[in-house]
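One structure, pasted below without further comment.
Every protein chain of the complex appears in place save one, which is left out.
Our next item is chain A:
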């Protein structure tokens, strides 16, 4: 990343006039701010960037940005983004969503996006709850969380581990940030965009309405991963010690990103010549 030799646009240029309807205090505010700052820092032209999302409070990001956006179907942001990137290799494609959107209904797509290694930056705002539909347990909710009538006594299932799964499935860039540390989040988004391959950023982003206890995240997070591992095994070892609140870039691999297959174009006239006897 070359930060010195260019003039930088104003981050506000990447923000639309639409006012976020998020609850005051929601962690997602810092994510749209950080995305805008990262795009400005990299000096990316708005028309060369697309932001794709699914459904959820977190998936509202495209509406709040001036880059191209697609507010898709619940859980289906990654297939849309994969298609777009394959068709338009020149675009910077960002994908945003929540833990419900990405790990529950969209969990299958998450696995295959990691293994395909398409050059996308996937930002998941994890608040361990379905915020938009009023507070049901999500795949990352603690087994004993008793906050929803739908899961009395808690969901009773061990939570999904996004970083371990991303690493296992083949993601070539894996990081964790906290919405309360927007400078670090901005750095990670810049690094992820510059990385050629599937980049996954797990953002701890409190839902102050349905998980008010998450306000305490700021006292729990600790920036531990100062140097990304380039070896997957080493990254797995680091995760064995993880308490879920370590932040930084965990892993940066060097596997080549997926490219569209160039198929020879067959014209109708070619076919006709083959029929000539």
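Keep this in mind: a contact is a pair of C-beta atoms (placed from the backbone, for glycine too) under 8 Å apart; a residue touches a chain by one contact, two chains touch by 3 or more; residues count from 1.
Rule of thumb we're sticking to: contacts and distances are computed from a predicted model.
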**Item:** Record-based protein name (UniProt) of the chain missing from this complex, from "Cell division topological specificity factor", "Quinol oxidase subunit 1", "Rubrerythrin" or "Carnitine transport ATP-binding protein OpuCA"
**Value:** "Rubrerythrin"
**Complete:** Touch assignment to the omitted chain, from A:92, A:136, A:172 or A:199, lands on A:136
**Asked** Hey, which of A:8, A:237 or A:259 is the one touching the hidden chain?
**Response** A:8
**Request:** Among A:103, A:122, A:173 or A:210, choose the residue that contacts the chain missing from this document, as touch is defined above.
**Result:** A:210
**Fill in**
Note that chain A touches the absent chain at residues 3-4, 8, 12, 19-27, 29-30, 33, 37, 41, 133-136, 147-150, 180-184, 186-187, 190, 206, 208-210, 215, 218
